[in-house]
Structure formats: C-alpha cells, structure tokens
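Mind looking over this structure? Questions follow.
A single protein chain has been removed from this complex, and every other one stays in its place.
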C-alpha cells in the first residue's frame, strides 16, 4: 500500500520556481485570510466571524502561514544575501536549516489545520454553508501552499545540530520552549469546546512537524542532550507550575492528576515492554494490587484490615505486594516466551479481577467487599499537610487535586529517575540484549532469568506505588476499574508514545487520557478509534511517536541512516572497539 | 448420577464450543506462528452474521422459525466471518509478516477492540436490525431449540446435541481436508517449512488465507451454536470465549488440530466440574474462570507443548 508519488523529481525540476512563488503567495494569502471572517456566525469555535479581528485560532493560523511563506522565501533570500555578503554569520546558520523540508511539512500542516477547522465549523453550525468566504480563501491559500511546497526540491538535509552554540543560548531556548508549551497546554485545557482543543492540537502538530523536518528539532534535542539535567529539572518545574495557571479551578487538575497516575503506570509498563521486550497484557493488575492494598490499610470505615500504618509504609507495602505478584507471574517467563507470556499475563489480569470480585465474604474471605469495592477512603495527611483541603499559595487557590498532582509529580520524578538510571546501566543493556536475541544474550553471560524477573518485579513495584496514591485520589477502589481494557490502554500509551522512551510514553499517556476528556463528541467512538489507531500505528509507525532509536531499528532494519546514527550514539565501551 | 451426567454434558457442550473456536487459533498459529487474538471477534461476527441472515430471510418469510432457516443461517454466518477474517489478514496481518512479533499481537488487540465497537455502535444503525448495545435474543429455530429432550430419564438440552454434532462433523471434515486434499497437504507442508514449500511451488500466501478462512468458518459455526445453546448473543461474547478457546488450544498443544479438540473438551469439563464439585467458598460458578486460567498458566509453565504436543516453534 505505497502512496504513489505525484510530485516526481522531474516535475519538481521543471516547476520548482513556480512552486516557490505559489508557496510564498499561499502562505502570505493565508496570513491575510486570518483577518477575514471564516465562519458565518460566532457560535463555531472561538468566533471567527469578524472582518479585521482575527480570533486566537486565526492568529495561530496566521503564524503557520507566515512560517510557510518565510521558509519558501528563504530559498531565494539565502543565496541572495550570501552573494551580497549580508549578515554572514546568520547565513551560515541558515544554510544548515532545512528550510525547504520544513516548508513541505508546514504545507501539509497548514492544509490539515484549515481542513480541520472548516470541518469543525461545518459540524458545529450544521453544513458547509456556514463557512464564510474568508474560510474558502484560507483553504485556497493552504492548497496553494501545499502544492507549491510539494513542487520544491528538498535539497540538502538539515544539519543545524552541528552548529556550535553557547550554553546559555541553549538553556534559554529550552526554557522558552517549555514555557511556551506550558502556555499552550494551559490555554488548550481551558477550552471546553472540543473543536478548539482539536485545532490547537493540530497547530501544535504542524509546528512540531516543521520543527523536526527543518532541523531545528535536532538542534533542540542536541541542546537537550547536552543540558540533560537542566531539561529534566525545568520540565518538572514547568509541570509544577501548571496548577498555578488554573485560577484555583480544580476541573483540569483532576484530569491532570489522573493523567499523571496513568502516565506513571505506563512508564512502569515501559520497563517491562519497552526495555525488556516482555509483552504484559495484565499490567493493570499491579496498579490494582497497589490500590487495593492502600484501600484495605486506609482509615476508611469499609477497610477490612484493622492495621493502619502511616502512608509511607502503606506505599512501600503496596509496592512490595505488587512486586511479589510480579515475581509470581514473572517466574513462568523462564519457561515461556513471546506470545505465550502475553497470554499468561492476560490470564493473570483476569484472575486478579475475578479474585478481587470474589473476596466479598460470600465466594471467599471478605477482603475487598467484592464488586462494591472499598469506598470512603479518606484524604491523605502527610507531615501535617492535609491533601483534602485547598491551600492558598501566592494568592492562588490550589484545590484537593492540585495537592495530589504535586504528590504524583514527585512519584513520577522517582519513576522517571529509576527508569532512566536502569536504561543507561548494565541492567538496561542486558534487557536490550534479551529483547534482541535471548539465546545470544545468554551465551554472552547475561543473567536472562534474573533480569527478566527484575523487569517484572521493578515495573510492578512502581505500578503498586502509583496505585496506592490512586486509591486516595479516587476515594473508592472497585475491581471494575482494573479490567483488561485498561491494560490495553496502558499498552497503547506505550506503543503510541514510543517503546523505551520516557517522554514518548508520557506524551502517549497524556493524549490517551486527555483526548476522551476533551473530545466528548467523539467519546462514543473513543474505543473504536483507539482500536483503529493501534492497527494503523503498527502498520505505518510501529516504533511510536517518539521512538527509542535502538528500538526503531528493530522495525526498520534496512534504514542505513538510522544504523549510522545509532552507532554514533553507542556508549564508550563499544566506541572503543569500533575504532 | 443424573447430576454427574448433567455436568458431563454441560462440560462437553461448553468444551465443544471452545474446541470449534480453538481450531481457528491452532490452524493459524501452526502456519504463521501468529496468535490471532481477534479470532474471538470472528466468532462473535459469525453469530451476528447468522442473526442478520435470519432477519433478512424474515423480510421474505415473515419471521419464520422453520428448521430450514438453520442451514441458511450457518452459511450466512460463515460467509460473513470468512470475509472478515480474510480482509483482516490481507490488510492488517500480511504487511506485518516480517515485523517483530510484538507488532502483530498489538495489531490483533486493536482489531479485536475495533470489531467489538464496530458491532456495538453500528449494527443497530442498519434499518430493521436490532440495537446491539445490549444482548440480542437469538432466533428460536424449531427442532434446534426448545424443551430439553428426555433420553432414558436424562433431560438433555437440544443445544447440547447441536453443538456436539457440529463438533463431530467439523472434526471429520477437517481430518479429511487436511489429510486427503491437496490444499490440506500443502497446509501441512507450509506449517513444517514455509521456505521449502515455497520452493516446491506452493503459494504460501494463499495457504495462509485458507487457514484464516477455515478457522473463521468453524468459529462462525461456534457462534451459531452459542446462540442456539444460550439463547442470546452480544458484541462482547468473543472476548472471554476467545481467551478460553486459546487456553484450550494451548492446553491441547498449539498447532495441533486434534489437540485443539481434546484441549477444548478438557477445558469445558474442568470448568463445569470445578463449578459443581469444588466445595466451600472457592467452588461455584464465581471461580470457574479462575480455575480455567490457573490451568492455562500451569500448562504453559510445566508442559508448554500441551497435552498432545505442539509444533515446536522458536521465533522469540
């Protein structure tokens, strides 16, 4: 199923000059069209019915249009300035930017953005007639930009990452990008209209496609690599600041807290699936085990165990119980492999759910109250800090969910730390070896059994941790929360985000939890789309949105460029051998 | 004693259902070493195909429940199931044939969810078809459903006869197909060594499609049997049944057709005996699925080749 090439090299050779002009004109026209009315009435999206007063979404579109025009223009500006000797240092940098490739990505992005907006207008106002003339102008402009950029010759690959830049510039850039991301996320989350939310996602998608294709992304990631600690710390700082952007409302914080719980669990699963390559289809049981442990040991009047240790202890116990379940289910991995393991874990997940359902005093000892679960779990109180009460900091009220958000952020930090330390250690390389070729790994002296068990137990421990907090966030714990579908969701977060990377999985988890909350109009079709997405993703981009490079190679073993990149990144032990 | 025979029959009929589905897992696994996780949904689609056939027939006959509806329903169900399976193989699995094994498994989960949701959301949208968001009563075809039959003082459900007869017929057909036809022998060859078979002039792609189709046809029969035996069908009936059938396939030795049948019957018996004879709190229907899955885990750990021995595959 290859898409046939319409814009062949011959065509490009012949028309690239025209293409550049059309693309520039399209981009500029699009920017102008932002000042025109796109919709007939103001009810659709964020009111695009004004002449001369663009709405926020139109402004975002304007930015995209200008970028296309600029990228296309750079094809002329750059050689011209070069000949005349203008701004030499700047031109030297510019030569390393993939303007043309970026403009191609942006051309697609622009078209997708406007088509999405017009479709949403048509849906919300019932019919395409509701699209005003400005909208059609924008569509024509986007089409021009798309066709024009397609006709360009891609030319040199960007190599911006080879530019040497001062540390402070890189750090400032990282900080700015994160700040921008925070503002965008905060703005997007405060939109209750699914259409606006979707449009902002499309905008972010177009922008990141441009950034990646033009080589700016490579420069940023290089900068990120160089200042890893800065990047990680400022990411957490930005996440920490997030509740302060909410004006004291808890509505988004409850979603954000659940996203964090889900993401933390998904990162735990990523140790098992992404690093060690063991497919676990019953992972939700470990989260459930943690939650049930915390619930039965809580102060809830429905708790069945009369021992009430402090929460820190409860958390450790929850982790340990989950980990021992992980060992229990992990031990068969010595004998079964691949698909069988997946089914064993799936069966284990079902056993867990049914057992929790049955420990109700009728079909077994009363531990969980069966399907009613354990309700009325009180709020946490750690070191005199009551998680149930709102707190006022710098004049901003932080509600109950913000408190839990901070706690989960802390746990997330621990989990990410564990994940990255493991990944870059002997253990992590051992896992990769097992994943690639178990027999070879064993022959090379890798302790296959021990490492597999460690993956299972470690992943389960982290999930148990998250589960213990989840019990208090959710107030009640019932078996029906821990069903196979949730395991599939977790797996999907790992697969969509990118196996073996932290940032990818966090992104995947965020999208999977956030989209259904924000896109209520597709919520009925949520599972359908989700199933389809898994199939399509496996077909066209099995390594996920932000893949681990070594992992990506498994799926694209014939990609020479990728092989080279990975060899360059090899840890020093291997590098020595190579030279 | 009568109670014991009842349990024996319950177990056998349940087991026969699992066996019919399990054959699909086993045939496909034997040839492409793929766990077609979405096979349970093919079983569900088969049942809905049969129901649709009956509804469409009803437009001409005014909802007749005469016995001759049954063969037509079976054919209708099989057609729909086979079509779904072939499309699935062509567009989702075939492109992934050389991908790491995680990829097709995740694809299978995706297909499984997609098919369930598709039926749930859109089946009722077809004019004249019932809403599939809740269980749908399966048509009561005369002779095949109705009061239990008295056989020497033992009341036996008509569905039990239907399902066991279906298994016997299908098993016999499979034996003939695999051992006596050229296609069947080609299937055996491919499952032993696909590369050599290709050199010998066997169209491996075609054989794989046939394997999917055979499994789907049997699953469709199982789907109809499910409707006849339990009186209703719903969009999520494939998940647990598929999982149990896979258990059965592994129990008997995956890749081995006789193993699937033996495994299915064993699993059915274990479930029904566990539910009726384990005393105390851990007995009864509430725990029977747990026992089935515990059995699966034990088999995988202690005898991964299954009761009758599996085709040895190592592609991990």
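For clarity, chains are labelled A and B in written order, and residue numbers in each chain start from 1.
One rule holds in what follows: contacts are C-beta pairs under 8 Å (C-beta built on N, C-alpha and C of every residue); 3 or more make two chains touch, one makes a residue touch a chain.
We adopt the following convention: contacts and distances are computed from a predicted model.
Asker: Name the absent chain as its UniProt record does, using one of the following: "NADH-quinone oxidoreductase subunit D", "RNA polymerase sigma-70 factor, ECF subfamily", "Branched-chain amino acid ABC transporter substrate-binding protein" or "histidine kinase".
Answerer: Looking only at the record, the undisplayed chain corresponds to "Branched-chain amino acid ABC transporter substrate-binding protein".
Asker: Which listed residue (A:354, A:446 or A:492) would be found touching the missing chain in the intact complex?
Answerer: A:354
Asker: Please pick, from A:132, A:250, A:339 or A:438, the residue that touches the omitted chain in the full complex.
Answerer: Residue touching the absent chain, from the options given: A:250.
Asker: By the contact criterion defined above, which parts of chain A meet the unshown chain? Give residue numbers in ascending order.
Answerer: 47, 50, 52-56, 59-60, 62-63, 66, 87, 89-90, 92-94, 163, 165-166, 169, 172-173, 176, 180, 183, 249-251, 253-255, 258, 300-302, 354, 357-358, 360, 362-363, 370-373, 375-376, 400-401, 470, 473-478, 480-481, 517, 520, 523-524, 526-527
Asker: Which parts of chain B are in contact with the chain that was left out?
Answerer: 3, 6-7, 10, 13-14, 131, 133-135, 137, 140, 145-148, 155, 157-159, 226, 229-232, 234, 236-237, 239-240, 272, 275-276, 284-286, 288-289
FYI, only the chains that are shown with their structure count from here on.
Asker: In angstrom, rounded to a whole number, how far apart do the mean CA points of chain A and chain B lie?
Answerer: Inter-chain centre distance comes to 37 Å.
Asker: Could you pull out which chain B residues touch chain A in their complex?
Answerer: Interface residues on chain B, with respect to chain A: 35, 92, 95-96, 99-107, 109-118, 121, 239, 243, 246-247, 250, 281-282, 284, 286-287, 289-290, 293-294, 296-297, 300-301, 304, 315-316.
Asker: What residues of chain A sit close enough to touch chain B in their complex?
Answerer: 1, 273, 277, 279, 281, 332, 335-340, 342-344, 346-348, 350-351, 354-355, 357-358, 362-365, 438, 484-485, 488, 491, 495, 524-525, 527-528, 530-535, 538-539, 542, 554-555
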